[in-house]
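To start, the structure itself, in structure tokens.
In this view, the complex is presented without one of its protein chains, the others remaining in place.
This part shows chain A:
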Amino acid sequence: MSVSEGTLAKEVAVTREEPRGGLAVAVWATLKRDLVLLLRRRSEVLNPLVFFALVITLFPIGISPDPALLAAIAPGLLWVAALLAALLSLDSLFRADYDDGSLEQLLLTPQPLALLALAKVTVHWLLTGLPLALMAPILGIMLALPAGSYAVLAISLALGSASLSLIGAIGAALTVGLSRGGVLLSLLVLPLYIPVLIFGAGAVQAAILGDGVLAHLAILGALLALALSLAPLAIAASLRISING
């Protein structure tokens, strides 16, 4: 009797100890897992970048190869094309996890879903938004973007694409349960992208004109702060809806 009780107590103690590690561990594990997964599917990381370059190639062909004309519209073109490339990658943000059931496991963890979702979005930005921002100056050269605006272009894209990832993740979470959510996703997300586009392209434009760039970047930062504080909650709520539905 006493022996079995002892083992029982031991087992209880063991099971109690098992879910060890708090929020930081869970967030770190999610970050690491997603990074590894995405880095192993390189095409998914590369596709948005190739798309970005391709779309930028279309404009000189479609409009005019005249450098003066291209230079005038380059900030807007680069921003719109980067925005579309980021949008393109959104559909796969939760898709694989939804299909293989690991999203459900994420919902079942005792840690707040909003923060785990934030970790996933961070990885998405690291492998989509940041590379797009780094690549944009190269495409800027091809569009004869005036000198002095390259750094601002990269910084504004890096800041802005973080907001885009966060806002877009809400749409991705809402449509992940739908079989053909792709077009719907862009319908939901694009109107919400407009403020980021205005201030992002505005920053580059201001850099070209020699106006104050910091005001634009500061507003982009403010938008990011707002998205960072509210979007994870909306993403978590949307994921719950998609899983339960």
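The criterion applied here is as follows: contacts are C-beta pairs under 8 Å (C-beta built on N, C-alpha and C of every residue); 3 or more make two chains touch, one makes a residue touch a chain; residues count from 1.
Quick note on the criterion: contacts and distances are computed from a predicted model.
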(request) Choose one: "ATP synthase subunit b", "Heme exporter protein C", "Energy-coupling factor transporter transmembrane protein EcfT" or "Cbb3-type cytochrome c oxidase subunit I". The correct choice is the protein name in UniProt for the chain not shown. (result) "Heme exporter protein C"
(request) Could you tell me which of A:Val27, A:Leu174 or A:Leu224 touches the chain that is not displayed? (result) A:Leu174
(request) Could you tell which one of A:Leu115, A:Ala144 or A:Leu230 touches the chain left off the display? (result) A:Leu230
(request) Could you tell which one of A:Leu84, A:Leu130, A:Leu190 or A:Ala218 touches the chain left off the display? (result) A:Leu190
(message) Give me the chain A residues in contact with the hidden chain, please.
(response) 170, 174-175, 177-178, 181, 184, 187-188, 190-192, 194-195, 198-199, 202, 205, 219, 223, 226, 230, 234, 237-238, 241-242, 244-245
